[in-house]
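Accompanying notes for the structure given below.
On to subunit A.
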Amino acid sequence: MSEPFNPYLPEVATILETVQETHNIMTFRVRFDDEAKMAAFKFGPGQVGQLSAAGIGEATFVINSPPTRMDYLQFSVMRTGEVTAKLHNLVAGDKVGVRAPLGKPFPVEDLKGKDIVFVGGGIGMAPLRTLFLYMLDNRADFGKIRLLYGARSPLDMAFSAELPEWTSRTDIETTLTIDREADGWEHKVGLIPNVLLEMAPKAENCVAITCGPPIMIKFTLEALKKLEFPDEQILTTLEKRMKCGIGICGRCNIGSSYVCVDGPVYTYAQLKALPNEL
Partner candidate 1 sequence: MPVLTGKELRIVGFLCNWCSYGGADTAGVGRFNQPTDLRIIRVPCSGRIDPLFIAKTLINGADGVLVSGCHPRDCHYAEGNFYARRRLEVLKRFLPILGIDPGRFDYTWVSASEGQRWQKVVTAFTEQIHTLGPAPRFDAVAPELLAKVAGAISQGGNRVAA
Partner candidate 2 sequence: MSRLEELKTRIKEALPGLECVIGWQKGYDALHNTPLFMRSAEDVDKLEWGALNVHNPAVYLPTMAGKKVGVVVKGCDSRSVVELLQENLINRDNIVIFAAGCDGVVDLTKVKAKLAAAGTGAGVVTAVSADGKTVSVTAGGKTVAMPMAEVAADKCLRCQYPNAVLADTFVGTPAPQPTPVPSANADLDALDAMSVPDRMAFWRYHMDRCIRCYACRNACPMCVCRDHCIAQSREPHWLSQDDSVTEKLMFQVVHAMHLAGRCTECGECQRACPMDIPVLALKKHLNRTIHDLFDYQAGVDAAAIPPLLQFKTEEVNIKERSW
């Protein structure tokens, strides 16, 4: 008799590779040990997973590799607490548990044919990366794609290995920025919202997708409003403390919306309709 599906039971996965992105961000590339399950695994860009270090606990991270590249699932983990500290101690070959996919993905179908502006700050680039790469892998389906990615300093910039490719591609427009001047930095210097205003993307047929620290989001939203982006054309992802990931345990709800099942992707219009408890 086969066991009923157990939403609490992680898939055992092996770390194939780790990348120290910044002093406190580490990227993990993992594959399920059960190859059949790996082959059958489906998810949409923006969906999250619970990464377990059994014995310590679980934490939620977006799957930041795109569904178009299934050699591994990639998670980028900023060290903030007990679970993330343990994850940072792991090395290739170590075992983790993965419960995924959870939550809802970006509304990819609705984005087709649109111009896209990604605005990512710091670790907030992770949720954007999955959709960004998905779009690159399906380049023809989308209009003009622009990426604005900022971090405090060059050393705080995750995914640095990929940046040369992103900046050199001609079918997209990538802008990198840091908060303050730094030696050897060849890109922009300035706060993300200001650089965004300089870029001045046209709102027409364009969707802005943003993720980053709260303060950056606040001013980016203001900038987008200045640029006359309607609320429905702004997408962001929310971060909340989650335990179950399946809409039960009662932590991540904002009123009656459970971020773990209804989110983490929301339009600004949806967010405004929710009670104010971020």
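The rule is short, and it goes like this: a contact is a pair of C-beta atoms (placed from the backbone, for glycine too) under 8 Å apart; a residue touches a chain by one contact, two chains touch by 3 or more; residues count from 1.
Basis for inclusion: all candidates are chains of the complex that A comes from, given by their letters.
The shown structure was predicted, so the numbers you read here are calculated from the model rather than taken from an experiment.
Student: If you had to name the candidate from 1 or 2 that touches subunit A in this complex, which would it be?
Tutor: Candidate touching the shown chain: 2.
Student: Taking the touch rule as given, give the residues of subunit A at its contact with candidate 2 in the complex, in rising order.
Tutor: For this pair, the touching residues of subunit A are 57, 81-82.
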